[in-house]
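Attaching a single structure in structure tokens format; questions to follow.
Only one protein chain is missing; all other protein chains are in place.
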Amino acid sequence: MRRLHWWQRGLVGVSLGVLAFLYLPIVMLVIFSFNDSKVTSFPLSGFTLHWYEAFLANAQMLRALANSLWVALFATALSVVIGVTAALALDRYDFPGKRLFQNVILLPLSLPGIVTGIAMLNFYKQIGIPQSLTAVVIGHATALLGVVVSQVMARLAKINRRQFEASADLGATPFETFRHVTLPGIRSAIVGSALLCFTLSFDEIPVTYFLTGREVTLPIYIYSTLRRGITPEINAIGTVIVAVSFVLIVLSVTLLRDRERS
Amino acid sequence: MTLTRRTIPGFAALFSLPLAWVLLLMVVPYAIMISVGFWTRQFPLFYPDFQFGNYAQILADPQYTTVILRTLKIAACVTVCALLLGYPLAYFLVFTVRSQKLRNLLYMSVIVPLWVSYLLRAYTWKIILGTDGALNSLLVSTGLVSAPLDIFLYNQTAMVVTLVYIFVPFMVMPLFTVLDNIPRRLIEASEDLGVGPFMTFWKVIFPLSLGGVIAGATMTFCLSFGDFVAPVLVGGPDGTMVANLLQTQFGAALNWPLGSALATLVLALVLILLQLSSRLDRAGRVDLA
């Protein structure tokens, strides 16, 4: 082993610092969710599960949670169905306007959500649809399409084209080829991007902010509570959300990673 | 496949739903938003029109220009800071960590926070930087300061810190990908030709990673430019950003035409940046085969 140069050690230092920067705040959130005090300050004053009990007893919060779960579920289902068909079409066919279509569908990935939210709000207003959770579902599905399309297309690009030709050569119809060759190849990308969509929709703020009506989602509920002030209850629900998201995201990233072995 | 009489039915079956969705729910809404930007307002109603009054107002009224310039400044700061933190981290992951397993684990641990509740991650900085927050209480209890400081929260620095925190993974992702794609042979070739690690970085690695720098910077800039949660949670009186203005136009101020015009400007900015970045990226792209 060659010894590390000073600059390499510096690099290690900076990198560990950035990693700490990424995780310390989350650790704080978790710590204070168990801290027996109304303020989030050191030294810690004792262990409590009170804040968890509080949010479990908060009917409004639980209702918002249920809303969020439904919204995320439907938005994900829509994104996956539309996103996968779009990815297949984009991958397989050349047609006029392909690049433009692709750019439009991927635009929400780098466009601040607030613009999408405002555009859809204007649209709903014009066609007379009221702000509601349904409006939110459609908004989320639209904003998250890009996630599914980009991930599934990336996977499709890695599949050896000859497999499709071989399948057709062996007498499979296009649908059979999709079922037996294409789908197994992209299945983990679909599941991975679905998990990602679910988490993102569950946490979505900017689009939801403009499209939601009387019924709110959990992030909007938290957001409006926060504007009034901090309660450790938020730390508790926050810890739960972070924990669940973590599991879903790790799962998703694992599934989306190129399976280099195959 | 190109479209022929034989392939059109399959294509139509696949493509009609996504096309309809994109047209109806993306193209049409953006078009409506853009056209509402030309409408006039007579409180509390809006009338279809075609005039540039809203744009003129946005670009002439210091109330708006200040916020736009500030947002540009903050987004630029966030981008630069994220790059300065993200590049060493990506470099470290790709070139210093030798074990593939450890590298994947660390990379995952960098990008996972990116998708974890954006609201809560902004919120954590509120509980850290607040007057009776974690940082202050830590400083007081260790005796470094005698009374809690209120200089941490509700200012532009807090916003930059929070936004950098949120967007660093966005920077690391493309950087990691480009660095990881640089064939190790090129670095060996450079060292073989008598070039030390520093110059090898400067002449080989860095130029070949520019695509990732551009991609990461574009994403970070666009997304932090349109952020409205950080200003609300940790920004102070001088922390209003464009997104907060937008919020107001569709809320209390009830001026949708002006809001739509402003949102159109944001859309235009993002499109220009994306175009610019893809052009830069294409110009700089080299055949690594």
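A few notes on this one:
The first chain written gets the first letter, and so on, giving A and B; residue counts start at 1 in each chain.
Note that a contact is a pair of C-beta atoms (placed from the backbone, for glycine too) under 8 Å apart; a residue touches a chain by one contact, two chains touch by 3 or more.
In this text, contacts and distances are computed from a predicted model.
Per its UniProt record, the hidden chain corresponds to "Spermidine/putrescine import ATP-binding protein PotA" from the list "cytochrome-c oxidase", "Spermidine/putrescine import ATP-binding protein PotA", "Phosphoribosylformylglycinamidine synthase subunit PurQ" or "Acyl carrier protein". One of B:71, B:137, B:190 or B:218 touches the chain omitted from the figure, and that residue is B:190. Checked against the full complex, the candidates B:56, B:69 or B:199 give a single residue touching the omitted chain, namely B:199. Touching residues on subunit B toward the chain that is not drawn are 183, 185-186, 188-196, 199, 203-204, 207-208, 284, 286-289.
The rule we apply is simple: only the chains that are shown with their structure count from here on.
Across the interface of their complex, subunit B is touched by residues 5, 7-8, 11-12, 14-15, 18-19, 21-23, 25-26, 28-29, 32, 39-43, 81-83, 85-86, 88-89, 92-95, 101, 103-105, 107, 110-116, 118-123, 125-126, 138, 142, 145, 174, 196, 199-200, 202-203, 205-206, 209-210, 219, 222-223, 226-227, 230, 234-235, 238, 241-242, 245-246, 249-250, 252-254, 257 of subunit A.
The touching residues of subunit B, when paired with subunit A in their complex, are 1-3, 7, 10-11, 14-15, 17-19, 21-22, 25-30, 32-33, 36, 85-86, 88-89, 91-93, 96, 104, 106, 108-113, 115-121, 123-128, 130, 132-134, 136-138, 141, 165, 168-169, 197-198, 218-219, 222-223, 225-229, 232-233, 243, 246-247, 250, 256, 259-260, 263, 266-267, 270, 274.
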